[in-house]
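A single protein chain has been omitted from the complex, and every remaining protein chain is retained in its original position.
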Amino acid sequence: MSDDRLDGLSVRDVRVSFDGFTAVDGVSLEVPAGDIRFLIGPNGAGKTTLVDAITGLVRATGSVCFGDQELLGRPVHRISRLGIGRTFQTSTIFEELSVVQNLDIAAGARRSWATLARRRRGIPDEVAAALETVGLTGRADQLAGTLAHGQKQWLEIGMLLVQDARLLLLDEPVAGMSHEERDATGALLETVSRDRTVVVIEHDMDFLRRFARSVTVLHAGKVLSEGTVAQVQADPRVQEVYLGHPVDAGPVPSGLEA
Amino acid sequence: MTVLFGQLFTGISIGAVLLLIALGLALTFGQMNVINMAHGEFIMAGAYTTYVLQQSITGAGLSLLVALPVAFVVAGTMGVLLEILLIRRLYARPLDTLLVTWGVSLMLQQLARDVFGSPNVQTRAPELLTGNVAVPGGLTVANNRLFILALALAAVAALTLALRFTPLGRRIRAVVQNRDLAAVSGVPTARVDRTTFFLGSGLAGLAGVALTLLGPIGPTMGTNLIIDAFLVVVVGGIGQLKGSVIVAFALGVLQATGEYLTTLSVAKVIVFVAIVAFLQWRPQGLFTLRTRSLA
Partner (left out) sequence: MTAVTPAPPSTAGAPAPADIAPGSRSGGRSRLRAAAGFAFGAALLFAVAPLALSDFRLALLAKYLCVAMVAVGIGIAWGRGGMLTLGQGVFFGLGGYAMAMHLKLADAGPGGMPDFMQLYGQLDELPVWWRPFASPWFALPATVLLPMAVAFGLGSLVFRRRVRGAYFAILSQALAAAMVILLIGQQGTTGGTNGLTDIQGFFGYDLDDPVNQRMVYFIIAGVLLALLALARQLIHSRYGELLVAVRDSEERVRFLGYDPASVKLVAYVVAAGMAGLAGALFVPAVGIISPALIGIVPSIEFVIGVAVGGRATLLGPVLGAVAVAWARTALSERFPGTWTYLQGLLFVVVVAFLPGGLASLWALARRRDAGPEQSRRGWPAPARRRASRAEAHR
């Protein structure tokens, strides 16, 4: 298995439409291996839909390659097995199961039926490592539904780690988090991006300035601008989209936070 | 050729019955996502209403005419009661709704047994509906079948117009498409639910009246109807009427053809297999109201 390879994501001319409405309209972007790419844009820009297309949830045209593998046209679980993991805007952990059980299930997609038929004994190494990384070791046996909001988000990221995802697609991971939790999440992103490629959808500009390595701005289903944080902030088209009129260069105001 | 035409008409008249029994479900299940297994007993209630009315109104034609609105109200009221007492508490749990309403249907069947007795009873059909008319091609068509077809089409037309053009219809559609948004926009969703349920259950009552023309009525008549009715709505798709209409007639024709080529029992199995095959192609049914779900 090629698990330790570091791959980039390349999206070419992807289009998604719903009953005549084009939500993603010919998006192309390259995310180099090991990048932390932030995907921003106003509400309804098509960010989530783009991730849906990459992960096989909606049908799309164009081409999406991770490494040398074409993703479009494969069923969801096959795409996942190629090492692509995602989170959702709302948390989707298994609330009825404990933290360990959540992680153990995430770790198990490649297990044989014979392994599945047996009981889990103790905590598998990769699960223990993920618990450590996301800081939930002390809560291993807690029912996931009883975790705090931020911890649920971390658990989701932990599930991607044990899943052996080499491309992480995170949909608004810090929404609703406190300041400390955001910092911790940012540090977590930096850790995991050492041997993975990360794409983050975010509205929080403060978070973006601190942790983004590169940024793509989507607007009305198209790529509006792309580059480093500074380049994107200086782009007059971005300012126009966010503020309705171009302004002089300078930090993007906090009104950006949708 | 005549054979083909004859099968087609048999199919259409089976379809009309299917449509009539499924139309109410297309509202309660299709629009509100409530699985009401007692729907069959509302049909039964409509049938027994006809029977009771015939005890006092001797003219079979008149009693049938009176029975239509009365059965509508009787079944509709039963529906509203059910909605208020039970279903409302279970909106987030569709499978549990199914089981609970099955329990209700058991009790209603027993009630019918206690009131009207276990054996089937027969109503008198009006003179006008007992004969046949000749149609081009040398075939005859039973009048009662024609009446049911007309009733089914009239009900579909009335429902379509009501949904499209009345304020109530607009509210129902608003609630179907986005319940939360409708609620914050000032639509009284609970009242809309109740009204929808009244209409859907009332339509079951109408179907019950129509079924008295086709054969005897009894306490368990609903059980046999309910599955066919649900299948029509499942295959037709949720949230729209036209799917159910098309599917009712399609299944009717399939059933008639299958029956002609094989036997009744094999035809039923053919229909089931066809439905499973169809769901391979369109698991969401013929037409769907697209909403964004997941996660």
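For clarity, chains are labelled A and B in written order, and residue numbers in each chain start from 1.
Everything that follows uses one rule, which is that a residue touches a chain if its C-beta (ideal position, glycine included) is under 8 Å from a C-beta of that chain, and two chains touch if they have at least 3 such contacts.
Note that the structure is a prediction, hence the values are computed from the model and not measured.
**Q** Touching the left-out chain: which of A:Gly46, A:Gly85, A:Pro173 or A:Gly221?
**A** A:Gly85
**Q** Using the definition of touch stated at the top, determine which of B:Gly59, B:Pro94 or B:Gly131 touches the missing chain.
**A** From the options B:Gly59, B:Pro94 or B:Gly131, the contact with the absent chain belongs to B:Pro94.
**Q** Which of A:Asp13, A:Glu95 or A:Asp195 touches the chain that is not shown?
**A** A:Glu95
**Q** When the complex is taken as a whole, what residues of subunit B touch the one chain not shown?
**A** 33, 35, 86, 89-96, 98-100, 102-107, 109-110, 113-114, 179, 223-224, 227, 230-231, 234, 238, 263-266, 268-269, 271-272, 275-276, 279-280, 283-284, 291, 293-295
**Q** Just checking the interface: what residues of subunit A touch the absent partner chain?
**A** 55, 75-77, 80-81, 85-86, 88, 92-98, 100-102, 104-106, 108-111, 113, 115-123, 128, 140-141, 143, 145-146, 159, 163
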